[in-house]
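The structure appears right after this line, and notes come after that.
Shown here: the complex without one of its protein chains, the others still in place.
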Amino acid sequence: MVESLKSWLCGAILLVAGLMQPAFGASPSFERAGFAVGLCGDGAAQSRVLDALIRSSGEVTAEDLAFAGILLGGLLERRLVCLGDTAVLLEKAGAPDGREVVSGGVRSTNGGRSPVLGLRQRGLVETALGISALIAGETVELRRKGLAAVERRMAGVPDAVLVRAQDNESDAGLKTAIGVAAQGAALSSPDPARRLAAIRAVAEALSGAAFSRLSALKSDPAYRADPAFRAALEAAIAKVERAVWIGNGLALLYNGLSFASILFMAAAGLAIIFGLMGVINLAQGEFIMVGAYAAYAVQEAFRRFAPGFLDLYLLAAIPVAFFAAAMVGIVIEALILRHLYRRPLMSLLATWAVSLFLINFVRVVFGSQNLQFAMPSYVSGGVPLYADFIVTWNRLFAIAFAAITLVLTLLILKRSPLGLDIRAVTQNRDMAACLGIRTRRVDRLAFGFGSGLAGLAGVALCPIYSVNPGMGATFIVDSFMVVVLGGVGTVIGTLVAALGIGGANVLIEPFYGAVAAKVIVLVGIILFLQRRPEGLFAVRRRR
Amino acid sequence: MSALTIDNLSVVFGRFRALDELSLAIDPGEVRAVIGPNGAGKTTLLDAITGIAKPTSGRIMLGDDLDLTRRSEAEIARAGVRRKFQKPSVFPALTVRENLEIGCGLDCPISERSDRIAVSLAETGLETRADTLAGSLAHGEKQWLEIGMVLASQPKLVLLDEPVAGLSDAETARTADLIRSLRRPDRAILVIEHDMAFVEAIADRVTVLHEGRTLFEGGMEGARADSRVIEVFLGR
Partner (left out) sequence: MLAAVIGLVLAGALAILLLQPAPYLVNMVGQLAAFAILAVSLDLVWGYLGILSLGHGLFFAIGGYVCAMHLLSHAYAVTGVAPDLMQFMGWKTLPIYWSGLASAPYALVVALVLSAAIAFLFGYASFRSRVNGVYFSIISQALVYVAMLLMFRNDTGLGGNNGMTGFPLLFGYPIGAPGMVTGLAVATLLALALILVVTRALVVGRIGRRMLACRDDEARLRTLGYSTTRLKLWIWCLSATIAAIAGILYVPQVGIINPRVLSPDLSIEIAVWVAIGGMGRLGGAVIGAVAVNALKFWLSAAMPEVWPFILSGLVLVVVLGLPNGLLDLAALRLKPTWLRRGGRLG
């Protein structure tokens, strides 16, 4: 702190020469020579001039404040030498001569002495230095340090200083910080009217930070003593609390929606495959992983061949991940699952073996650490929307992605020839086969499609969650529950169930913890199945 | 008194009314055939009686005092209702004898069990195959075994769902004999069948179902003469 003020002093050495002239922008309430003499006086005299400077620092010109800052900096570093009715500022402590502070002329320090600061006076000096830096500092950094110094001694700083600093400040971030500091100052102001105004002003912020600042005031003596203060504070707290509650609620819903989006993408493929073939793919989580690793490979390819377009890799990864996961799915269907359609329980074991293989294969090839993804601009940051609720782009990306996937899936199932075949085989395999539908080929394509959807989920989640060989396990049990709850072979059921389970998980978590959320969701599903064993939207079939 | 009374029974799947306020009564000792085109509700009727499909409205009474409408499948079966499914449904991992033993049901006294099994084996002509796994029987043999399982339970009401579908003429004749041997004064039999000659050979009366309703009820000759029946079966 002192270091940086010192460096500011060095930087301002050129300014000093100009300031040494009898100032043309002199303030009516500030007199340079008198200030210097006062600093050279006893403790009482020092306090007097420092108090006066601080009190009037709202009006004193920036030049005078800078001048005072230089003098005070010198004083702290013992570079200020008093010579009777004047003072000399040295280049460095102990030098034989220096410049006379007001006129700027060179004077010997012979017979002079450096004034000594008492504890109280040192505090005043630091306050004044802070004010000087805050208002007259050359760089944002200096002004920020000045603000920090001022905030530490807020009680002794006139409100006008912060108002002035805020008005003059050009840096947006610092301007806001000064505003917050000003509110804080006003909150503890001795003037009741100003406190009330400040409470109202703070309440405008509608943030968790504002809430905790206001709540802290409940322990203020005035809370008990002053009914007006109490009423105003409680109204303000209620207002902020409600806003924060709504904001947090929105944030929760938003997180739930993004989690549900990924669940939906993971589970939609599962549900289609299950409806069609009665097979639950325990390796679906690993298809998500394949999608995420494909996105990583695309990123590395961009890094090597087109570093200028690196930002676009996530979009380019979408088709790559889809086809990578779909290919893995089709290969597995052709090699393994094809033989197991009449033995669905065995297909559980077979797909588990596939997942074990994929996890360990990726672990051997890529290692088991988390992959590092470059975050393109369109998935980093976000927009503050209300109170503490920020719409983060990475989650919005996942949500939008899932929405598009939903629409495309519905289009493919309802409008495309493949979709018609899938629905026909789902509803009556034998009849479909009689009508000339090549059911085995439909199975294979549908399996590839379902696997591809899981690959897409992998792309959608890599800006949000960590990507490693074991990542599939995070989602897989939840997506199975989505299939159970949603019912077999219905995309809308899957969607509703994903929203329900994702939402329930995220909504219960803050109150009872993540584990309790899972317990409650599982018990809820089992109870739900008591009433509707076929799930939410089952396709009714005859025995 | 009737062996089975069905009163205003409706079974609705979504918007589809599989049975639409159907009423039907079967006397003890009667063999009743239910015929009708595909989708008329024949199998749904059996599902409703055996508790597999839950009626939307209406009542099903066994005898005078037992309401089957809200009972579970197992309770209905233990009340003396047995069904032979359209697809032969025997337990492939059990032998013929073990199948018949299961067929006797929980309420069969242990002292009677071996007698009943022996009788069923004799009636169905499967004595020589008693220790064969049912899964390795021929199609016709499975049908007979299933009828034998029905026989072993000594039911009050027998429901047969297309017992001769897919059988040869000789097997069909043998099956008709078997069903006649099931006949007893205190037992009602309800047969669903497409084969008119077979129906004529075994049934006392026929009920013609169409779109979940009764179109005709009476003797087979009457059914053949009825203009609406002819229209439904031939007219399209």
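In order of appearance the chains are A and B, and numbering begins at 1 in each one.
Convention: a contact is a pair of C-beta atoms (placed from the backbone, for glycine too) under 8 Å apart; a residue touches a chain by one contact, two chains touch by 3 or more.
Just so we're clear, the structure is a prediction, and the values are computed from it rather than from any experiment.
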{"item": "Hidden partner chain, touching residue among A:I336, A:V391 or A:L420", "value": "A:I336"}
{"item": "Option touching the unshown chain, where B:V12, B:A25, B:L94 or B:A201 are the choices", "value": "B:L94"}
{"item": "Hidden-chain contact residue, picked from the options A:V364, A:V407 or A:I492", "value": "A:V364"}
{"item": "Hidden partner chain, touching residue among B:G135, B:G166 or B:G219", "value": "B:G135"}
{"item": "Interface with the unshown chain - residue positions in subunit B", "value": "50, 52, 72-74, 76-78, 82-83, 85, 89, 91-94, 98, 101-103, 105-107, 133, 135-136, 149, 153"}
{"item": "Residue ranges of subunit A at the interface with the undisplayed chain", "value": "274, 278-280, 282, 336, 339-340, 342-346, 348-350, 352-354, 356-357, 359-361, 364, 473, 477, 480-481, 483-484, 513-515, 518-519, 522, 525-527, 529-531, 533, 543"}
